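With one protein chain removed, the remaining protein chains of the complex are shown where they sit.
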Amino acid sequence: MQTTQSTEPFRVISGDGSVGNHQVALTDEQLVHCYRTMLTVRAFDDVCMKLQRSGRIGFSVPNKGVEACQVGAASALRQTDFFFPSYRDFGMALYHGVQPVEMMHNMFGNAKDSALGRQMPVHFSFVEPIKFFSISSPIGTHLPQAVGAARAFQMRGEDHVALVSFGDGGTSSLGFHSALNFAGVWKAPVIFLCQNNGWAISCPAEEQTASDGFAIKGQAYGVPGIKVDGNDVLAMHQAVSEAAERARRGEGPTLIEAVTYRMGGHSTSDDPSKYVPKEILDQWAEKDPVQRFQSFLKQKGLWSESLEADLTREATEGISAAAKEAEATGAPGLETIFSDVYAELPAHLRAQGEAAFDLARRKGSADAGDGAFPL
Amino acid sequence: MQTTQSTEPFRVISGDGSVGNHQVALTDEQLVHCYRTMLTVRAFDDVCMKLQRSGRIGFSVPNKGVEACQVGAASALRQTDFFFPSYRDFGMALYHGVQPVEMMHNMFGNAKDSALGRQMPVHFSFVEPIKFFSISSPIGTHLPQAVGAARAFQMRGEDHVALVSFGDGGTSSLGFHSALNFAGVWKAPVIFLCQNNGWAISCPAEEQTASDGFAIKGQAYGVPGIKVDGNDVLAMHQAVSEAAERARRGEGPTLIEAVTYRMGGHSTSDDPSKYVPKEILDQWAEKDPVQRFQSFLKQKGLWSESLEADLTREATEGISAAAKEAEATGAPGLETIFSDVYAELPAHLRAQGEAAFDLARRKGSADAGDGAFPL
Amino acid sequence: MPTLTLIQAVNDGLKVAMRQDESVLVFGEDVGPKGGVFLATEGLTAEFGKERCFDTPLSEDGIVGTAIGMAANGLRPVCEIQFQDFIFPAFDQIVSEAAKLRYRSGGQYTAPMVIRTPYGGGIRGGLYHSQSGEAYFTHTAGLKVVIPSTPYDAKGLLLASIADPDPVLFMEPKALYRHLKADVPEGHYTVDLSTLRQVREGDDVTVFCYGSMVPVVEKAANKAAEQGIHCQVVDLRTLLPLDEQGVLEAARKTGRVVVVHEAPRFCGYGAEISAIIAENIIEYMEAPIRRVTGFDTPFPNTLEHHYLPDERRVLDAIEEVAKY
Partner (left out) sequence: MPTLTLIQAVNDGLKVAMRQDESVLVFGEDVGPKGGVFLATEGLTAEFGKERCFDTPLSEDGIVGTAIGMAANGLRPVCEIQFQDFIFPAFDQIVSEAAKLRYRSGGQYTAPMVIRTPYGGGIRGGLYHSQSGEAYFTHTAGLKVVIPSTPYDAKGLLLASIADPDPVLFMEPKALYRHLKADVPEGHYTVDLSTLRQVREGDDVTVFCYGSMVPVVEKAANKAAEQGIHCQVVDLRTLLPLDEQGVLEAARKTGRVVVVHEAPRFCGYGAEISAIIAENIIEYMEAPIRRVTGFDTPFPNTLEHHYLPDERRVLDAIEEVAKY
């Protein structure tokens, strides 16, 4: 079970799309849905990139290259499980039926955003149809939270699991250490999904840690670690399925290292050409997860030109329509600055809110400025 | 090199005191000095325990059972190395020539205490004859500090090392995670000495982590981990020597797990009978490190009744005299509350100090109360 | 009615909450079989089993971080930080996460939980077993900060905190743990958060205080009364959200204010009390607003009785303000 950097990651789909002796656990419908979701992630990315470049939203994070991690993992879990995502995981939400327009409301930070425009773009929060925990910027804090949520399932005797996703950089965080340690001791039903995409902004994975890969870190906590090809939807599906089954059986947590590559910049504020070696980028371009999955679907006889055209159109039109709707939706009202700080509005916040409205009446409203995010 | 809980710890001295084929790297004089230091630690402990029970000092921590870890490790390092100790490590200072009276000044928190009575007892700080870094109560914070100090040696091209000592409980701290990780990446000349004494106050090592022992945790950071019999002075000496040589050669850090047992309570405020199983205590009593080392010295022909009597008297008298002197030394002056906050006294602290003196003149001095430490 | 010490009242409050609500659980370092280093959790593992009261590894980040996840998933965790001085590894989880979860998710996710921790001096604990760090937390919107000073309040405020839908930092004055016994009703009752306690009526000087300083201020007020200076003593007991109107009323009544806390003065909690008064009712003030606090230094050990505000220092300030 234990794997190291030197070990080859677990893989199901070969470069040519064949799966050899591997069993495919997903139905045809599910397989197509995986593909649809990957294309939707790409479409969402493209549209957001354009929106950002034209100054209509402030920020986005590219997912090119890491689509299979999100989608393969999501396909292995149930809607009753609890997702603790990072900012590069919204494919998981899309897979389980969150509507693009709900995400777009967040990208525009408008009045219909579930977070009422309080968070930066890509910091989603959903409770339906899956519990997709409110994404936080500080790296690593959500790991112990996922362990706590898992322990709650355990205490109530429910067989749900928590999945928490984070990056190679995230393994250096404090939350990684306490979460893996507590989960190991508690045998909590949690899956730690480390997406090793090669970079933490400009810090390469080799400078992030001197360990022999990331899966091996589980040993420090008595948590089994496995290394998986993160560009392979079916390998991801199988690894997460097995981890989920272990967890549901009460056998505790698993650490999964998904080996993948961030093909774009860290975010719309980043210029990766300053630090990413072009040769390596080219190598990884050949391992594109969407291409690989397409080859597999072809071999399975599930792919056709018309399917591709339909799914692409569906995705692009869906996302564009979502963007249009979100952009047309107004900004949250001034009062949303003051609500949700506590369950009940305390007197001092009421007073501050009233003063803000009063000032706006007397002296006009504040200026929005341009405020582009530099990172 | 890599060892696990299931692996037997590295040992040199057998139960009967023989060393088989092992080379003994220490001179006879050094061996006797090790023994002297162990007896001095015991004498210090005994005297402090009595002082605490009779209310003359507020607090102490028992070292019974863990003397070999401290002394064996210290014997492997030079006076030019940098020690980052925990509160149960003053044997290292004694070994290198720190005088008991300097320690006693700290136990009484008097005017001659190097920390001017600001810290609790057993929180020593020395710069001569070794750099024995100021002990801090928060667990784990000194680990990254040791790595930083090691990096300074590295940058200046000096071949000194830093040794940082901490407990089984300390491995769960944030400092452990960041320190091991940074040290691994930097190949810093630092030795991580984890004294696994079975307990973190009342939490047994098995509930501290689910990993297969503590040495294995090095794997998460690319840091070699070894497991050593912590009740064996010579095994400790050898393990730390080898780690120091690696570090001096530029080959980076080592994690050493010293397997030992805390024979007393966590501190004078703790009642271990509430949670320590008597059978286990009895088993460990048979592995007493001082006895074991005595048996070895006997086999080597270095021990005699008269040596024992001399060393014991020397230790006991030395410590008692130190206690007497420290007790007779006055408390630090009121002004020491305000000094050393910054290199220079800022105006607001000058004003606060003056007001305190003024009030004492006008209304008398503050009451001392009894203030016994409950932990 | 049983008479209990403050720490017994805390222990009783935990038991009442756990008996009443299955989702309440208690964890932290040494809170299980040992019962906590101050015995606040004594007997809980025995009564409720180690599923509901248990020890954790030595990581405050882990303790608070997992508590947030439990709270977000239907439990009511009451975790303990052994000494407030050791809460800082959990600072990020408290300030960035627990306090901001409701806001950042538009109310979709919340963290109803309590973090209990003993704070303050008086036990010769030196730099790291004595601190009063309330001001590190009261600047954090989304958090509630509660400090009881009597056995009755300790239990009632604790039960209110456990029932509260928002995260509460519950700081217990360790100097008062065994200070005295007082009547504490059996079973369940609550003391509303964000309400002040009038400790003593008086028309000459208003003294604001909380936690361990309350008995010190009471003694000073008694001495002042002997000189004919009658103090109104107010125990703030919920520091955040504070009953600001109540503070203003109490201050306005006498026009002479002293604020007392153990923590260092600079940017301490007392500064906010002064500032609220200076911002809203400065025209009623007939004297400087005096603060009696710990010094702006780390917490010393041997000299802690000089560091801590005592009756002497409080009385001196009361006299000064009264005469002004």
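Some observations on this one:
Chains here go by letter, A, B and C, matching the order in which they are written, and residues are numbered from 1 within each.
Operating definition for what follows: a residue touches a chain if its C-beta (ideal position, glycine included) is under 8 Å from a C-beta of that chain, and two chains touch if they have at least 3 such contacts.
Since this is a predicted model, take the numbers as computed values, not measurements.
Within the set B:Ser86, B:Asn181 or B:Thr254, the residue that contacts the chain not displayed is B:Asn181.
Within the full complex, the residue among B:Leu26, B:Val71 or B:Ala115 touching the omitted chain is B:Ala115. Within the whole complex, the absent chain has one touching residue among A:Thr209, A:Thr268 or A:Gln294, and that is A:Thr209. One chain is missing from the display, and on chain B it is touched by residues 82, 84, 113-116, 118-119, 123, 125-127, 133-134, 136, 138, 141, 143-153, 155-156, 162, 174-175, 177-179, 181-182, 185, 340-343, 346-349. Listed for chain A, the residues touching the missing chain in the whole complex are 58-59, 109-110, 117-120, 123, 136-140, 169-170, 172-174, 200-203, 207-209, 269-270, 274-275, 331-332, 334, 336-338, 341, 348-349, 352-353, 356, 359, 362-369, 371-375. Where chain C meets the omitted chain, the residues involved are 85, 88-89, 91-92, 95-96, 99-100, 103-104, 127-128, 135-136, 138-139, 141-142, 240, 242, 263-264, 266-272, 274-275, 277-280, 282-283, 285, 287-291, 296-298.
The working rule: only the chains that are shown with their structure count from here on.
Among the remaining chains, the Cα-based centre furthest from that of chain C is the centre of A. Centre-to-centre spacing of chain B and chain C amounts to 35 Å, using the average Cα coordinate of each chain. Work out the mean CA point of chain A and of chain B, and you get 45 Å between them. Residues of chain C in contact with at least two other chains: 56-57, 59, 61-62, 89. Among the residues of chain A, those touching two or more other chains are numbered 174, 177-178, 181, 185.
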